[in-house]
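Of the protein chains in this complex, all but one are displayed in their positions.
Our next item is chain A:
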């Protein structure tokens, strides 16, 4: 990426301390997000995607590494920079039933942050601005919604209000944490279409967190994706490439596991057989040695995968597609120079 990223995580780590020991929720994660683009974080529960999102939002201070926003270290002690960062990054939670205050009307919910940050002079102006925001999120006509309480709205409408609230301070980055997972399929797609439009119209960047690869692929098709497993990024690159030709055995297993709305295709997928050696995700308290995926990996190499911790490496020098799996990387390297190896006979 030529331009300076809007947000960058530089080998951030987060260790939580519990009674049962230290929990390494996020380990050595580096991600870049350019202004106006989409980065999807996918993984299962316990993969560290939500913790990473909270670090990106400034809600958690990482125990290691650096978070830069517009080039500045946000935990570096500069309070203006930190405030600026917190205002520019907004979080939309998973559960619209829990994230809105039940005793506040939609107007009060939207006007609160505007007043607190003195973006509006009086109530009329706040009303005007709140109406504009509701139109942005397709809650029209706004008068019908401004006086409503959350319990009078459907799940999809609440989530739109939550997005409108995130927009009140003119953010540069919105972090959407499983924001559509509680909604019905048909509503989900229209909400995602609305978010995509915000990204184009307002130039807002999105960090989109989901366990649903199909959804990540749909929403983040022009952006990047990072696949996380047990606190580490195992595959990272342009969404189209990662989902189109997944390289890490974990990404491949995830993709193969997703059922499609097509019985014939499912039957074909199923006949390919299971791709994992074990169904159980190891505990963060007792992580396997070496590559943490090796006890489940169908193509692990004894003596290598259970010993050394793999690093993310680009598939080839000019690719942005990175994989943390040495056997896969070796295969790629071999495949890239077939002519050469045939000639000198070493293979």
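Operating definition for what follows: a contact is a pair of C-beta atoms (placed from the backbone, for glycine too) under 8 Å apart; a residue touches a chain by one contact, two chains touch by 3 or more; residues count from 1.
Everything below uses one rule, namely that contacts and distances are computed from a predicted model.
Asks: Which of "Putative membrane protein", "Ger(X)C family spore germination protein", "Dipeptide/oligopeptide/nickel ABC transporter ATP-binding protein" or "CxxC motif-containing protein" is the UniProt protein name of the chain not shown?
Replies: "Dipeptide/oligopeptide/nickel ABC transporter ATP-binding protein"
Asks: With respect to the chain omitted from the figure, which of A:257, A:285 or A:307 is a touching residue?
Replies: The single option touching the absent chain is A:257.
Asks: Touch as defined at the start, partner being the missing chain; which of A:32, A:212, A:241 or A:306 qualifies?
Replies: A:212
Asks: Can you tell me which of A:30, A:63, A:99 or A:190 touches the chain that was removed from the display?
Replies: Spelled out, the listed residue whose C-beta touches the missing chain is A:190.
Asks: Would you write out the residues of chain A that touch the absent chain, in ascending order?
Replies: Residues 44-45, 154-156, 184-190, 193, 211-215, 217-218, 243, 253-255, 257-266, 268-269, 272, 274, 276, 279, 281 of chain A touch the chain that is not shown.
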